[in-house]
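Only a single protein chain was left out; the remaining protein chains are all shown in position.
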Amino acid sequence: MSTVVNKRRRRANAGKMYNRGAWKYAVPVFIPLVLLSVVPLVQAIWTAFTDQVAGFNVEIKFIGLENFRRLLTDTMFWASFRIGIIWAVSVTLLALVLGFGLALLLNQKLRFLGLMRVLSLVPWAMPPVIVAIMWSLLLRPTSGPVDQIFSTLRIPGAGTDWLGNFNTAFPTVILIGAWVAMPIITVSILAAIQGIPSEMIEASIIDGANAWQRFRYITVPAVRAITTALVALNIIWQFGSFGLVFVLTAGGPGGKTFVPALFAYNEAFKYGNFGYAASMGVVMALAILLMLGVYLKASKREDVQR
Amino acid sequence: MKRVKLLALMSACAMLATVAVAIPAKANSIEMTYLTPAYLKGTVATTERIVADWNKANPNATVKIVYGDVNNMDDKLTTAFIGNVAPDIFQHEAASILPFSKQGYLADLSKEMRPIKSSMPIGLWNVGSYKAKLYGVPTMTQTYSVFANVDAFKKAGVPIPVGTNTFTWDDYRELAKKFTTDGKYGLAWGLRSPAAMSMIMGMNYNAKFFRGLTSSGGANLSVGAAELEVPSRIHQMIYTDKSIDPASLTMTGAGPIPGFLAGKYAMIFAATYIAGDLDVAAKASGFNWTALPLLKGVTNQQGANPQTLSVSAQSKHKKQAAAFIRFMVQDKNLAELALGEGLTPSTSGSLKIAQETKKGSAGWKQILDDGDALALAPFTLVPGYQKWKDTVLQPAMQQYIQGKITIAELKKRQLDGWKSIR
Partner (left out) sequence: MTQNIVKPEKKKRKLYLIPTYFLVICYVIFLGFPFLWMFATSFKTPYELLQLNQSLFPEGFYLQNYVDILEKRGLINSAKNSLVIAVCTTVLTTILAVPAGYAIARLRKIFSGAATGWILISQVFPVSLIIIPLFMAVRRVGLLDSIWGLVLVYLVAALPFALWMLKGYVSAIPIDLEEAGAMDGLSSFQILRYIVFPLLVPGIVATALFTFLNSWNEFFFALVLIQSPESETLPLTLARFMGSEGQVLLGPLAAGAFLATIPSLLVFGIMQKKLASGLLSGAVKG
């Protein structure tokens, strides 16, 4: 695809030529960002180096890396950390596969498309407080509708308490997590596909490209940047969230679904150890940054190679 | 930069709006806020009725209700305390306000509440206190009870245990076995989160868990026969007698109710708040339920974690706030509030009214009669106990109950976990 390479080179030159003034469009964004994002973030990171605990007029001391030293030997945190990584990556990948598939379907000329479009938003539009409650009702062992469907159709697995069983709890929670994460992926990818200029598709049809080639050389490049962003952001959000897991399993059974965000939350708000909790936050943030750094670099390299 | 101006303008407008709202209506009158996690229809109505009565009688010190979410009271209060915007009065539970008491965020109410001290079991009074100061006025409490399907007992010709301090764990085991016939289980027990329940019920066998509470080196965990008695009895009923429905083991506390109402089991073990649901079924379909006497090992004592009313140390109106609490816990008010939640009211006067109101219901009569078996669970005072309970005991108990580990392993995990937390 030498034309693509040419295009890229041209694009870079063009950027230098007349987009020099583009920076001013980014300025207004920075004022609220600094006020309500940078300042709190810096404060939260600073807390990780102090012994701050909850209390009326308690003195806060700088203790350097003491919290991190303690955290290193906190086996329970690292067990939960591992669960968090698996959780974030699996939910994101599963949601990406399901969401991408749905976006491709929604771009076809099919019946019931209107219904599908509305339904694709349901997991997102339903208030989060009720999502977990509805799913635990659907999955209620022996009497819930899922179990009834399973036993009527004689699908193996009927009678399982999906959220209580040691082997099934984590995969089930991941599936529900993907259900919740799907719409944003579907909608964003669909938008990217719809943003492809129709001239490009027409030209490729004239050139005799078949459906697969059009998918490979037009659709995939068009959604590449969006997909990268979606994967990265989803991993971040999933790693930092615990609301869904909290209502579905409260971290059980046997700690199988005890995600690190819940761990850090408990440390701060239930046990009042703000400093120690913040050090968990810093470690989680660093780990994610490292992971995403590798991922973004790899996806960029792939981008250049193409 | 049009956008910047727009934003600045918007913020300015918003600030003006807040300032305008903040101007008090009258110079001499005050308004206090009361944060409550009440959510049941009846309790909400009662709370509103009580506050309306108070406001009518005290137009110069009115109260405004703020509803909170019971699952997020801790974060809500923590941030409010730090930001100095805490409600004047709030309802929460004893175990959760203990950290706030230690941290100095709560006002000492011992003096203001002295008049009602004698009307309350001393065990309850102590649960709301820390270092001999009262920080939370105990209002109502749940107990863990065995609930029975009266018709199933009648059909089987089995007499229903009655009285107080009469029903032992051995009797309980026998009953569960008796009703386990032809593919039916005698008992369902929602054990998804068994840690708190097993510690509270452990008091039946004088389980202490922690020793040396006052020693300078801090408390020590010790797990002996007393601490393991309740878990091992549950285990025997599940695996030796096979009298507990295994499907119920992973349910929440209230999870077995539908099966119980459908006649799947003769008994369920649950906290008394489920009585409200049972009443709904009794009214709709004539379901005939009762509660059995509190289980007894060496004693029938259970650790209490009552609902409490507290005043923030930051409040500018502590006197009036305390007066409002005294108003709330007047016998008639407290009885109505407690019954709405399916809980036992804490003062003797309110208990009497509740008993009078519910005298037609055998189950309620039993629950209310047992109200004095509640005591301070000493482990709640141990720093770090909550973290140990959540991160060590909870998963270990879940594994033990699902038959993944032995009792020796359960003990080892509890001890190792305590060491790693400290």
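Some notes on this structure:
For clarity, chains are labelled A and B in written order, and residue numbers in each chain start from 1.
Keep in mind that, in the parts below, contacts are C-beta pairs under 8 Å (C-beta built on N, C-alpha and C of every residue); 3 or more make two chains touch, one makes a residue touch a chain.
What you see is a predicted model, and the numbers here were worked out from it, not measured in a lab.
The residue touching the chain not shown here, chosen from A:118, A:155 or A:298, is A:118.
The set of subunit B residues touching the chain not shown comprises 3, 6-7, 10-11, 13-15, 17-19, 33, 37, 39-41, 44, 64-72, 75-76, 78-80, 82-83, 85, 87, 193, 252-255, 257-259, 261-262, 264, 271, 273, 277, 280-281, 283-285.
For subunit A, the list of residues touching the undisplayed chain reads 7, 10-11, 14-16, 18-19, 21-26, 28-29, 32-33, 35-41, 43-45, 47, 101-102, 105-131, 133-138, 143, 145, 148, 179, 182, 184, 187-188, 190-192, 194-198, 200-202, 205, 211, 214, 221-226, 228-230, 232-233, 236-237, 239-243, 247, 261, 264-265, 268-269, 274, 277-278, 280-282, 284-285, 288-289, 292, 296.
Keep this in mind: only the chains that are shown with their structure count from here on.
Mean C-alpha positions place subunit A and subunit B at a centre distance of 36 Å. Per the touch definition, subunit A reaches subunit B in the complex via residues 27-28, 31-32, 53-58, 73-76, 140-143, 159, 161, 163-166, 250-255, 258, 263, 266-272. Residue ranges on subunit B touching subunit A, taken from their complex, read 1, 3-4, 7, 74-75, 78, 81-82, 99, 102-105, 192-193, 247, 249-251, 255, 258-259, 313, 384, 386-387, 390-392, 394-396, 398-399, 402, 404, 417, 420-421.
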